[in-house]
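Note that this complex is displayed minus one protein chain, with the remaining chains in position.
The block that comes next holds chain A.
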């Protein structure tokens, strides 16, 4: 999978490494900004109140 992505990136090894780095950072951004905030309330780690639900 990662090998396939690597082979399909354009340019020489340095350009590919740079693009790969940008892709990884973009992925981390999407996870921190959208995916994790969405997933967190669904997981039982951070409920602090008492309630009757």
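Following the convention adopted for this analysis, a residue touches a chain if its C-beta (ideal position, glycine included) is under 8 Å from a C-beta of that chain, and two chains touch if they have at least 3 such contacts; residues count from 1.
To be clear about the criterion, contacts and distances are computed from a predicted model.
Novice: According to UniProt, what is the chain that's been left out of this complex called? Choose from "Probable cytochrome C", "Class E sortase", "Cellobiose transport system permease protein" or "Spermidine/putrescine import ATP-binding protein PotA".
Specialist: In UniProt, the chain that is not shown appears as "Class E sortase".
Novice: What chain A residues would touch the chain not displayed?
Specialist: 1-4, 7, 28, 31-32, 36, 39-41, 44-52
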